[in-house]
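Accompanying notes for the structure given below.
All protein chains of the complex are present and in place, except for one that has been dropped.
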Amino acid sequence: MTLLLLLHLGLAALGPLVVRAMGRYAFLVLALAPATAFCWLLAQSSRVAQGGSVVEVVTWVPSLDLDLAFRLTTLQWVLALLVSGIGALVLAYCTWYFDGDAEGLGRFGLNFTGFAGAMLGLVLADDLLLLYVFWELTTVFSYLLIGHQTERRVDRRAALQALIVTTAGGLAMLVGLILIGDAAGTYRISEILAAPPTGAAVTAGVVLALVGAVSKSALIPFHFWLPGAMVAPTPVSAYLHAAAMVKAGVYLVALLAPAFADVGPWRPIVLGLGAATMALGGWHALRQTDLKLLLAHGTVSQLGFLVAIVGLGTRSAALAGVAMVVAHALFKASLFLVVGIIDRAAGTRDLRELSGLARSMPVVTATGLAAAASMAAIPPVAGFVAKESVFIAFLDVGVTPDGDGTGIGPVPAGIVLAALVAGSALTVAYTARFAWGAFAAKRDVPATEPVAVAANFVAAPALLSMLSVAVGFAGAAETALIEPYATAFPPGAHEPDLALWHGLEPALALSAAAVLGGLALFGLRGRVERLQARAVPLLDAGRTYHSLMRGLDRLAVEVTGTTQRGSLPIYLAVVLVVVVVLPGGALVFGSPWEVDLRAWDVPAQAAVGGLVAVAAVLAARARRRLKAVVLVGVTGYGTALLFLLHGAPDLALTQVLVETVTIVVFVLVMRRLPIYFSDRPLTSSRWGRLGIGVLVGTAFAGFVLAATSARTADPVSEDFAAEAVSFGGGRNIVNVILVDIRAWDTLGEISVLAVAATGVASMVFVHTRRAGIARPAEGPTIAARRRATGDDYRNTWLRGGRTLAPERRSIIFEVVTRLAFHTMIAFSLFLLFSGHNNPGGGFAGGLVAGLALMVRYLAAGRYELDEAAPVDAGLVLGLGLVVATGTGLMSLLFGGEVLQSAVIDVTVPLLGEIHLVTSIFFDIGVYLVVVGLMLDVLRSLGSGVDRQAAQNGDEEDEPAAREPEVVRGAG
Amino acid sequence: MGHALRSPMVVWLTIAWVLLWGDLSIANVVSGALIGIVVTAVFPLPPIIFEGRVHPVAVARLLGWFVVELVVASVQVTALALRFGHQPRNAVVHVDLRSRSDLYLTITAELLTLVPGSMVIEVRRTTSTLYMHLLGVRDDSDVDRAKAHALAVEERVVRALASSTELAEFRRIRSAEVGGSPS
Amino acid sequence: MTVVLWVCGAAFGSAAALAVWRMNQGPRMLDRMIAVDVLIAVVVGALGLEAAVNRHATTLPILVVLSLVGFVGAVSVARFAAGEARPPVPESEEGPL
Amino acid sequence: MTAASLVPLPVVLPLLGAGVALALGRWAHVQRAVSVVALSASVAIAAILLVSADSQGPLVVWIGGWPEPLGISLVADRLSALMLLVSATVTLAVLVYSLGQGVADGTRDTPLSIYHPTYLVLSAGVANAFLAGDLFNLFVGFEVLLAASYVLMTLTGTGERIRAGTTYVVVSLLSSLLFLTAIALVYAATGTVNLAQLSGRLADLPDGVSLVLQLLLLTTFSIKAAVFPLSAWLPDSYPTAPAPVTAVFAGLLTKVGVYAIIRTQTLLFPDSPLTDLLMWAALLTMIVGILGAVAQSEIKRMLSFTLVSHIGYMVFGVALATTSGLAGAIFYVVHHITIQTTLFLVAGLVERRGGSTSLNRLGGLATVSPILGVLFFVPAMNLGGIPPFSGFLGKAGLLQAGVAADRPLAYLLVAGGVVTSLLTLYAVAKAWNLAFWRAAPAEILEPAGTAPRGSADEPGPPPATPVALPAAMVAPTAGLVLVGVALSVVAGPLFGVADRAAVDLRERSPYVESVLPGGVP
Amino acid sequence: MNANLALVLTASVLVAAGVYLLLERSLTRVLIGILLISNGVNIAFLVAGGPAGGAPIVGVTEPARMSDSLPQAMVLTAIVITLGITAFLLAMAYRSWQLTGHDEVQDDVEDAAIRRLAVADAESRSYDDDDERAPMPEGRP
Partner (left out) sequence: MTWDTAFDIASACCLVAGALLGLAAAIGLVRFPDLLSRMHAATKPQVLGLLLVVLGVGLRLRDPGAVGILVLVAAMQLLTTPVAAHMVGRAAYRTGQVREDLLRTDELTTALDPDDTGTA
């Protein structure tokens, strides 16, 4: 069975290629897939007829209890035969239905074959979840097939509607199936049927599964989607929306009925909705003028009928139901195909325009009439045989004390039966309307002149109609074949059988009444039409659907409009409020916690802290950008002091450097931005911000107090002192942590710096991270300026200084820079190398080196920066990363872990003991990355902004005219 | 290598390196020199044309004088700051230095700025002119005193650092000025 | 040393407070940068005081750093952000804080 | 060298690659080669790690060989290794896609010297987050990936990207600060940041304090994972980035947040009192998110909202705190990484072919480019939970877990889950109807050939006129579509791994004992 | 372990002031807020590390008197990361100014459009299921 499905899948996938190669004749090839399945099924007949089964299990997802489990017993066999047989026929029919040059034939072939496979899988599946898999696949293929003519708005909407409605039901079913499977402890259908679970969850599950069935089979209240789907090409209507897909719901009901028909809500749902749908569908069918729509409403009606029968849950009903399914599939597919032929031949499907086809298309007419007879249950065709048995089954329910085992009382049973008979009468009426409308010669309508159709075109419906007739005469054989399924139900009032003649029984009377009543309705069609025109639709589910969808869309807009404010401050406020409410709430309302306090370690902490707090508040009040920056700087330097007072010199050192760098970088940017923050006039929002700020600050204090007071354990770092020296080879524990114990963090951190630097460059240079490097050269203008400024007989202190306008130069600054620069660099190296034993390290060193570059830039402008560091910042950053990661990998090569360090002590003559820890190389990488970051910041926010300002003419003293004097150097 | 070691910057860096490590060992001197050479090689700057030579005694005198000045003037400015109700008047004056060396100019300016009461806010390089802001100027004599003071500072600097030729040139200009402009 | 600590601490604390006051008052950025300079000097002093009182040399590199690069902030403002116009509104008209 | 020694490499190799790419920024072909090699190696190593972790238990390495629990431990257990493999695969595919785009566009939208190193760092950060066995290192991993994401998000600095990027960056920064606060508090309360050690020490804390820590971490990660009401930033920011960037963000970044939720909630806070809270959050995330998707008229934004919505599924599984719930969540994460990435790549193709991603401007794409139709439809249905695709399988696992939990709130979530599934399908089908089925506007019918080539230094917006699709972009997209389909084929073993990973998570001992074989100090 | 109240209060004031600024629209103010909060969190790490002590340098301080070194290393990492991110955000502020003339964070355009639809009680712009509405323009206007 898996192979059959794979064959469908394979041919479907090849569909577009086959169509491209063979044109419309490709459908004959594609038909091979269902045809093969059909043949295989036929080969299983005897086994199945004897009540045997074919089982196949391929493991798929054991965790979900979802396997490719297939099981072929009678019910599956019957439906699979229908699905594959009709599928093959309809595919063959497509060969003549479509023009060879019709658009989208390839994807049509794909979707149709795929659908046939999915449908086959659906009826063969022995796993509830697998059944759902194929169930949804049929939905999707149906969506694609309904929307085949993609550019028509109506088609698209109908496709979407079918998709949404059936998927909605399908998802309900999925939950239902999971409820059942969970209760049963298995998803294997055969096992569930063998030992059905019970309980409230199962009841709910069964109801939800029925929702799926009802939606798929277009019962009330989901009945509206099926007529809408008639925009699809007729083969689709014939196959999906008559023979196959819509039967899935009926199949599910039939499948589960043996196990769950006695579950409380089952019969009210299937009988109530089934009977009501039958009547409503018939009523709607009567007013249709489009033959296809007439058939579609008829299908809705018949599906209600089928669900009511197969869901009844008696042995008689089971037999009759399956027979009815077969009969319906045969006649409805045939009728749709006939309509398709009429449509192609006559160019219309409107029964008001068609006339006299009986004469001009006799074969088609005969085919159609035979199928119509079956639909109207006129003896001796299949429909009659089946419907007769149906009436018998329902009469049994009505007349036996226990409702033929169903427990339905006589009154409800009578009502249902009456509804079914009435529905049958409507069926007869719309059948008559169809036959008359399609084939009859109408007095006031000119005779239709159809174009000739190929004989092969008619073959498929003709064959189906012939089968309809044949089955009518094969009641006994049919009974024998279906019986194994029916025996899953307890024996009823009497053993059912399918036959043309059961004797003069009440059922026959009911059949007769239905036919006569139907003919009467047809006869009175004028009056009926007027009545229908006046009647207010009881339940316009289609309108309900549309208003639901509109409501959904409106809800979506309203909810989105409310929750998605698009405003950063609001998003941040939400986060902060969540922090105050959740963890803050837990603090306030949760279990009590203790507070263990001391005022300070040293009073200076309070003094510095107070100053920091004041500066923070002043910074929040500041309206001038740089003022706020400076006050933040105060909090930064203050924090550095707090670090120091706590006993963290490394932190204090880094914080001081970072704060200095931060201020300068701020200045570099703020020089371009407006001096003042713009006013935000809303005072209320200001108070709101203040409120949130106070709340968050309070919560923060509470968190810290609670968490700190809760500590009883010793810190993991208590062993660091000993280990740092013995294993890390350094005395400065913080540095050993940074370059060794937690070097992995540091590696991440320098990566952050590298990308942040790259980001800074990308914000300024936009499309590259490389700034052009330009160094001052001896140009004529510079020479002139040198003469003017006396440079020719004086020292040059910084080469870049000559590129500055005189009023921007300061010789004092230049001289001091010239003298101090190398010292700064040497000091940065000192910090780098001494860091393992004293405060310092790669970060601090790199920052000092970066500040040295910054001083060069401040003293003599952007050319001086390029002069100081004529390399691409990316190179420095990259080199740093490579050195750091390379150090890490190197230890791996030497058999250690990543970033493992070695302590090397050697005695060099003259120099004495050299103590080398390999983690210094890692720190060198860190140093380089920090320098690279600073270089990138200076290139971008310093030089880059200078250049852009010069190009905009914002700064008179940096004229663009000076550009040619410099050689644009290579990095 | 030998050339590099003769560079004053390398020497200074070596000294600084040893000061930083706080230990005058061979290893520190060697590594300091190495650092100096590497740093000056990796970050080349225009050569400092320093033709003078250091006169230790004069330097010491300069420093001593500077410390005294610093203390005295600091007290003065502090007093000024603490004298409530008194609004000091200021002045911006110019002084034409006699030397033409950027280095001496810078050192002079630095010292003048460091020493309370005066602050160099502008320099004209072509004429070696310093523009000073003076704090607490009562009358013109204060201004003249400040100008003379600035020239004196320059002279001390030149005496401490200049070569004999430079010194001779400096004396020549000074006497020419004193002689040529009796103001 | 405790007395020294308290006296110096009080002096540095007051100096820092006055510097912050000037920083808040301005009126110009250059005024604020002078205040930053004073503050940095206070930090240097405080670092030295702490090192002296607790007799350790671990913070001396921070002193070197501050003496080498402490002037950069003021210079950058002098270089780039000095040319500002007069404040359009009095500084007192600020937020609710 | 044991498999455990390989654990750091998915972080180190991309970083090394980033270093080389930065240093050799002038040579585009070197950058390309380095990126492809580094990420391919990551995929291979991740595969080895997954196989080893699944067969031998968690692989642990103490960086630098420091004795436990002093240093930083990296842990590749089943969950981490699985996340690593999926993310590495997706990252590589997106890289190839962006190379294709670069080849076609002359790197106008993805300037190489910025893009490659940053992208490599991003992948290293993601890998580090998955491997971190230490709370602070998890923070660092987050920072690495976030910093890289800031740069990628604002690539080429257009006004729109700056605006969107600001929202993204600032919200992320706030979450980073929250994370840092949480770490400070955790250390204050326990004196350690090693996850395995914390699993023991947190249990000794008073309930109130432990709850505060749990809620803070949860809030932090919920911002990153985009859990309602902390999710609104995401649809505002993701869609504006270049297509490959959005794709990799959508696929990976939120999942790193989900991973962190899973890891911390299971390892640090077992027997959580927050089940109900998480369930409500999951429900609201699903529903509000998908309603957002329904309201959109732009494909990328619509996808962003589905992204948020489906985070709700994963949170649902975590909230259940049962083995099947966690397994479902883990499987769903794997599915969602693959599928969201694919769909955003397809959105990029749509933008090229249709000149827009606005549903009000597109049309006829299924006709003019059937391959694009397939590339969109298959993952879209996958996202919509249509079987037999992985989206369905993950959803089925979660629904099974929800039903098995047998609690009213769990049933409510089951209902919310199917409603979300339906609305997801509605949203993508609506997009399909309009963009792919509706009649095509004239300019889409006749593409303007290939996009004009730009140079790396030349600014310019992405092509606004429809252009033909370069094979170099279609191929990796198709590859990812196939990977998405293949998830269904290998769903058995994959769900098996997820199951075993969930068992590990619930038991905690496999993790803790591998990290601290000598017991929790 | 007991907590240092002076540090806790300082940190919480920094956080409160930072939050106040964070909720502003100017990117510069937001960044300043982030820096304040960041300083506050860093101080909280000091509290988390326990009592003040000597510098954690072997040979300088007795191991028993040392301040806890691990939070220091973590704060150092955080400080440096913050520096990198600060530089990037400033560059973003510059870029924003370059493009718009200010550094204010603007509201999202698409969200505003949907909010307008919500106010007008209208359907979404992709709603395609209504007969009464004028058909959408097929393709580009």
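Each chain gets a letter, A, B, C, D and E, in the order it is written, and its residues are counted from 1.
One rule holds for everything that comes next: a residue touches a chain if its C-beta (ideal position, glycine included) is under 8 Å from a C-beta of that chain, and two chains touch if they have at least 3 such contacts.
All figures in this text were calculated on a predicted structure; none of them were measured in a lab.
Looking at the complete complex, one finds that the omitted chain is in touch with A, B, C. When the missing chain is restored to the complex, the residue among A:Val399, A:Leu555, A:Ala713 or A:Ala820 that touches it is A:Ala820. Residues touching the missing chain, restricted to subunit B, are 16, 18-23, 70-71, 73-74, 77-78, 80-82, 84, 87-94, 109-110, 113-117, 119-127, 129, 131, 133, 135, 137, 139-140, 143 (touch as defined at the top). Interface with the hidden chain, as seen from subunit A, comprises residues 788-789, 806-807, 809-813, 816, 819-820, 823. Residues touching the missing chain, restricted to subunit C, are 1, 3-4, 7-8, 11-12, 14-16, 18-19, 21-22, 28, 30-31, 33-35, 37-38, 41-42, 44-45, 48-49, 51-53, 55, 57, 60-61, 63-64, 67-68, 70-71, 74-75, 77-79, 82-84 (touch as defined at the top).
Criterion: only the chains that are shown with their structure count from here on.
Contact count check for C-E and A-D (C-beta pairs in contact): higher for A-D. Chain centroids computed from C-alpha atoms place D closest to the centre of all protein C-alpha atoms shown. Chain centres here are Cα means. That of subunit B falls 26 Å from that of subunit C. Put simply, the C-alpha centre of subunit A and that of subunit E have 30 angstrom between them. One simple way to say how far apart two chains are is to compare their mean CA positions; for subunit B and subunit D this gives 63 Å. In subunit B, 20 are the positions where the chain touches two or more neighbouring chains simultaneously.
For subunit C, the set of residues that touch two or more other chains comprises 58, 64, 97. Of all residues in subunit C, those touching subunit E in their complex are 54, 56, 58, 97.
Put simply, subunit A touches subunit C in their complex at residues 603-604, 607, 611, 614-615, 617-618, 620-624, 626-627, 630-631, 633-634, 637, 640-641, 644-645, 649, 652-653, 656-657, 660, 663-664, 667-668, 670-671, 675-676, 683, 686-687, 690, 808, 813, 820, 823-824, 827, 831, 834, 838-840, 844, 848, 851, 854-855, 858. Of all residues in subunit A, those touching subunit B in their complex are 789-790, 793-799, 810-812, 815-816, 818, 821-823, 825-827, 829-830, 834, 868-869, 908, 910-912, 914.
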